[in-house]
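Here you go, one structure.
In this view, the complex is presented without one of its protein chains, the others remaining in place.
What follows is subunit A.
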Amino acid sequence: MEIGDHKEVPDDASEHCPGTQSEDAGKSDACAGCPNQEACASAPPNGHPDPNLVAVAERMATVKHKILILSGKGGVGKSTFAAQLSFALADMDYQVGLLDIDICGPSIPKMLGLEGQTIHQSNLGWSPVYVLHRSHVSRVLAPPPDADVTWRGPRKNGLIKQFLKEVYWGELDFLVVDTPPGTSDEHISIVQFLKETGIDGAIIVTTPQQVSLIDVRKEVSFCKRVGIRVLGVVENMSGLSQPVSDFKYLKRAKTRREEPEDVTERVLAVLREKAPELLGLVALTEVFDSTGGGAAKMCVEKGVPFLGKVPLDLQLCKAAEEGKSYFDRDECWISASALSAIINKLLKDNVMA
């Protein structure tokens, strides 16, 4: 579907398609041979509400705020951010739901420590998995890990629709939706299904590299095109920050064939003896080059808010792998203050708290 066009014409429709909402949908001569003909002919006539959307609206009536987490490129830390955002909001005593619609590669179960959990049915519908964290409960829903890997678009859309229609979320302050990277079926579908019920906006996660920023611009274009507000951009992996005492140290090998020698013990001993003040310092390096100005500059150009930077923090990666909140690990202090600042800004700027 081309969103925003008056006449809704599917991408694979026949020429002279009357539009899927037309009275002649599926019935006109032009429809013969179109792969959508059956679907169009049997869809409810124009003017009558799509029963699916009605069901979604009922479920979403008890959800105050809906936020999509997008990224142009994959592997930028979108799911990590979605998970940590959910932990943070739950800690502030909000009722939080976290929905993972990345069907081919759902990362949320691992990041919330929920691997192996299954979705239960109740008389109210499907039940999300409840995560207890520091006496705060979040509700999480993700595709099953054994979902067939080779699903084409229509089947993925079907599952997303079910997540919205059949799941009993209850009363939520926030529904955070973690999406796969890009702008395709899943994104078009989630917007189509949720738009009527109101989407507060989208947060776009990126890394500083130009190759990521190119794709963020496409996400911003997507949001503008489908009428979703960009709540802000987060620049993740914004430089590696690590205490000097946490590194391993290697001596360069003389030839390419030799393995470098691990000299960590000796280096730390030398530092302790000759320059102990260095051990308490943090070393920084710009892994992903941001000489182009990074995300902050791009935000100015595109007129969208910049929420902040999160450094590449070994301890945050570890926390994510273990399904923990960055609050739970004191060692995540490097990224924790950055994440907290970003989340506070998000809530303040958008009057959501």
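Before moving on, here are some points about what is shown:
To be clear about the criterion, a residue touches a chain if its C-beta (ideal position, glycine included) is under 8 Å from a C-beta of that chain, and two chains touch if they have at least 3 such contacts; residues count from 1.
Convention: contacts and distances are computed from a predicted model.
The chain not displayed here is annotated in its UniProt record as "Cytosolic Fe-S cluster assembly factor NBP35", chosen from "Cytosolic Fe-S cluster assembly factor NBP35", "60S ribosome subunit biogenesis protein NIP7 homolog", "Alpha/Beta hydrolase protein" or "CAHM3 protein". From the options A:16, A:225, A:297 or A:348, the residue with contact to the unseen chain in the full assembly is A:225. When the omitted chain is restored, the residue from A:51, A:153, A:198 or A:227 that touches it is A:153. Residue A:72 is the one among A:72, A:128 or A:232 that touches the chain missing from this view.
Residue A:180 is the one among A:18, A:97, A:128 or A:180 that touches the chain not shown.
Subunit A residues in contact with the hidden partner, per the touch definition given at the top, are 1-3, 10-12, 32-35, 37-39, 72-76, 79, 104-105, 107, 110-111, 145, 149-156, 180-185, 187-188, 207, 209-212, 214-215, 217-222, 225, 240, 242-244, 246-252, 256, 260, 263, 267, 270-271, 274-275, 277-278, 280-289, 312, 314, 317-318, 320-321, 333-334, 336-337, 340-341.
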